[in-house]
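A single protein chain has been omitted; all remaining protein chains appear in their positions.
Right, subunit A next:
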Amino acid sequence: MSSLVKNIIRFILFILLQVFILNEVPPLHRFIVPYIYFLYILWLPFTINRIALMLIAFAFGLSLDFFSGTTGLHAAPCVLIAYIRPFLLNLILPQETIEQSYSEPGSKSMGWAPYSLYVGLLTFIHHFYLVLIEWLTFGDFLYFLGKVLGTTAVSLLMIFLAELLFLRKGKYRTNAA
């Protein structure tokens, strides 16, 4: 399957998963909201142009917003992590080796330690910004702190499970592809 088709299917699946399953989960606590949709942005291929990456992230966040009735709330953090992603990848990855042989970030292509650092940091940044926006419109400081930590922990747990469930084969990029 070509990378384009695969990512379009993923786009739809992540939105549906977030809207119709995770947003329907009965709330356990006000700090704990299951978010996993932004994993889509973390899984996009290495080779995407940075501006295209941000545009995709914007469209992705916005289409989630249309379902939850909060236009722009999820789009802003998505664009932020799409902007930071290339910097972070440049820092973490040893140049010249991995980026050229694998097509997208993953535990196989980057190794467990760098990949968890990458996912952990971007998850934290995403939730920090998302809750910050929520906090500015209403709420108190304890809510802000608690929710950032709570949602980050839950998201990381779910991403870990997703990685275990769906072993993405670290596909080699050949000259033909």
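By our rule, contacts are C-beta pairs under 8 Å (C-beta built on N, C-alpha and C of every residue); 3 or more make two chains touch, one makes a residue touch a chain; residues count from 1.
As a convention for this text, contacts and distances are computed from a predicted model.
*Asks:* Quick one: the chain not pictured, UniProt calls it what, "sn-glycerol-3-phosphate transport system permease protein UgpE", "Nitrilotriacetate monooxygenase component A", "Sugar ABC transporter ATP-binding protein" or "Cell shape-determining protein MreC"?
*Replies:* Of "sn-glycerol-3-phosphate transport system permease protein UgpE", "Nitrilotriacetate monooxygenase component A", "Sugar ABC transporter ATP-binding protein" or "Cell shape-determining protein MreC", the absent chain's UniProt record names it "Cell shape-determining protein MreC".
*Asks:* Of A:47, A:71 or A:90, which sits in contact with the chain we cannot see?
*Replies:* A:71
*Asks:* For review purposes, identify every residue of subunit A that touches the missing chain, sorted by number.
*Replies:* Residue positions of subunit A that touch the missing chain: 20, 23-27, 30, 33, 50-51, 54-55, 58, 61-62, 65-73, 75-76, 79-80, 83, 133-134, 137-139, 143.
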